[in-house]
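The complex appears here without one of its protein chains, the remainder shown in place.
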Amino acid sequence: MNPFSKLKQSNYQIVIISLVLAIILALWKPHVLVEGLQRACLYAVIALPMALILGIVGIINLAHGDFMMLGAYFAYFLNVYTGIDPLVAIFPALAAFFLIGMVSYRAIIKYVLGAPELNQLLLTFGLAMVMEQLANLIWTSRPIKLPLPYVSASATIGSFTFGTFEFVYVGAVIIVLSGLLLFLKRTGTGQAALAVGQNPRGAKLVGIHVDRTYLFIFSLSIALVGAIGAIFMTRHSIFPLVGAPFTMKSFCLIAMAGIGNLMGILWCSLILGLAENFVLSFRGYAGWADILFFALIVLVIMVRSHQRQVK
Amino acid sequence: MPFLKTENLTRHFGGIAALNHVSMEFREHEILGIIGPNGAGKTTFINVIAGIYLPTEGKMYFNGQNISDLPAHKRCRLGIARTFQLVRPLQGLSLLENVMVGSLFGKGFGQREAREKAIALCEFLELSDISRDITRMTALEIKKMEIAHALATQPKLLFLDEVMAGLNSDETMEMIALVRRIHSRGITIGIVEHVMRVIKELTHRVVVLDWGEVIAEGPYEEVSNDPMVITAYLGEEA
Partner (left out) sequence: MRNLRYLLYIAILIVLITLPLYTGVYLLNVTDIILIYLALALSWDILLRSGQISFGMAGLFGVGGYAAGLIHLNAGVNPLISIVMGGLAAGLLAWLIGMAVLQLRGMYFAIVTLALAEIFRVIVRNLPDLTGGPEGTVLPSAIFAGNSTKTYWLVLVVALVSVIASEIFRRTRIHFALTSIRNDEVVAKSSGIDVFKYLVFIFVVTSAIQGLTGGAYAHIYGFVSPEGSFSIDFTLLPIAMALLGGMHSTWGPVVGAVVLGVISEFLKLKIPYGHLLVYGLIIVIAILFFPQGIVGTIGQKLKKAHRA
């Protein structure tokens, strides 16, 4: 095959265009490239667990970001009472939130699985409100932060200095994404989960225990997002509403990438993370960065609905 | 001018062609049988003609008008109606109101007229106790309600998708008589069925689908002896 014919394929065109843009950014606004990359990975790693629930259990968890918030508070208090570093707290967080996920599923979520989508949306919306308000009552809206020395680590290339701690998000997303892909494609449980996601009735007919799959996947998702909250705690100040925006942004990414496309979430996060930081870098327009995700999701929806051949 | 004409009608789902270059015609006032083994594409055929799916390729003409890009609700107003294989009654509405939906929006009647027409249709189909909740109906009654709903839109072409499924032999005879009564009102009917007795008795012509393609066409006697058709059904007997 002629190597140049590969150049014509749109995938390769996209890769080349992206590389060119990246180089331009690196020279013009290196901050945007680095911070956008880090931020993008944060968005991606939070969105992945939500994609898992949406793709396999089939419900949208509007309280997703709030579980992350709880994870952050968990890590904070663990540190205050036992001195455990939040990064180390990832492990107890995984365990604790797996349990929390199991309880949530059994006590609440299970009831609306068969109900119309409306009920699921309303239930998780109510749940989100309860979590946020409870957090507000117990811990007040005062932002809290842990003074950790290592978060201000930085490196310098030439005249350009950037924070290096935030690359932990890049590491996190690589671990979580590859872990999930391996799990779903290479393990029995994972493949069963995929089957359930595609066709729960069919899966049941071949003997897959659908309810247990839902339970596991849901708990896994909550465990992951709780652990991510612990990581988040290290670098950001947290308050009860800190998780809410991530719910919306996660959904935007999933909608852009398409349900079931985990890799795609990473690419879409890169686009969004870089775009967001790009807008933020222009003083005076910084306030508009928040709308970026919203504008993009509307655009995606419009494009998608025009692409549809099925009415 | 043919009543309904399809040219190379094709519809893909993912990589699979559920309909593959289907070219056929409906003649006005006929009862056309649409048969084929499971998965042949019969319901997809109805869905594409009714406008629930757009074709990937090909065209459709209804009374000379190209309807290939027309949205479903406009096709309904032009006079194409259908029933559903898995019945879908509308919750929150009574039996009569379910039927009324058809007369309200199929032809845009006002509420009072729509109600009267719906009542008349229920009588025509011998449905009683029409203000009752739809949760307490027999299988036959639900099917009749579906048909009444479709008839309420005043169609010129009506597709019946496996209306005989789940009926015992008495009910089947009743339904056959019903279809004849509908036909006598001047409505062209396309009937998808697995019960061959029904096809034999009711239809003027039959179209046989297999893997999304038309493999035979003609009166039932001819088609049922066609070796290709027999192979397609592989042991299924009329």
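For reference, chains read A and B in written order, and residue numbers begin at 1 within each chain.
Assume contacts are C-beta pairs under 8 Å (C-beta built on N, C-alpha and C of every residue); 3 or more make two chains touch, one makes a residue touch a chain.
Note that the structure is predicted; figures quoted are calculated from it, not measured.
A.B. asks: Just to verify: which one of B:7, B:25, B:57 or B:97 makes contact with the chain not shown?
C.D. replies: B:97
A.B. asks: Hey, which of A:108, A:144 or A:210 is the one touching the hidden chain?
C.D. replies: Missing-chain contact among the listed residues: A:108.
A.B. asks: Which listed residue, A:43, A:251 or A:278, touches the chain dropped from view?
C.D. replies: Touching the chain that is not displayed is residue A:251.
A.B. asks: In the full complex, which bits of chain A touch the chain not displayed? Write them out.
C.D. replies: Residues of chain A in touch with the missing chain: 60, 62, 108, 111-112, 115, 117-119, 121-123, 125-130, 132-134, 136-137, 245, 247-248, 251-252, 255, 287-288, 290-291, 293-294, 297-298, 301-302, 304-306, 308, 311.
A.B. asks: Determine and list the chain B residues touching the chain excluded from the picture.
C.D. replies: For chain B, the residues touching the absent chain are 50-52, 71-73, 76-77, 81-82, 84, 88, 90-93, 97, 100-102, 104-108, 111, 114, 149-150, 153.
Basically, only the chains that are shown with their structure count from here on.
A.B. asks: Could you state the distance in Å from the CA-based centre of chain A to that of chain B?
C.D. replies: The separation of the two C-alpha centroids amounts to 47 Å.
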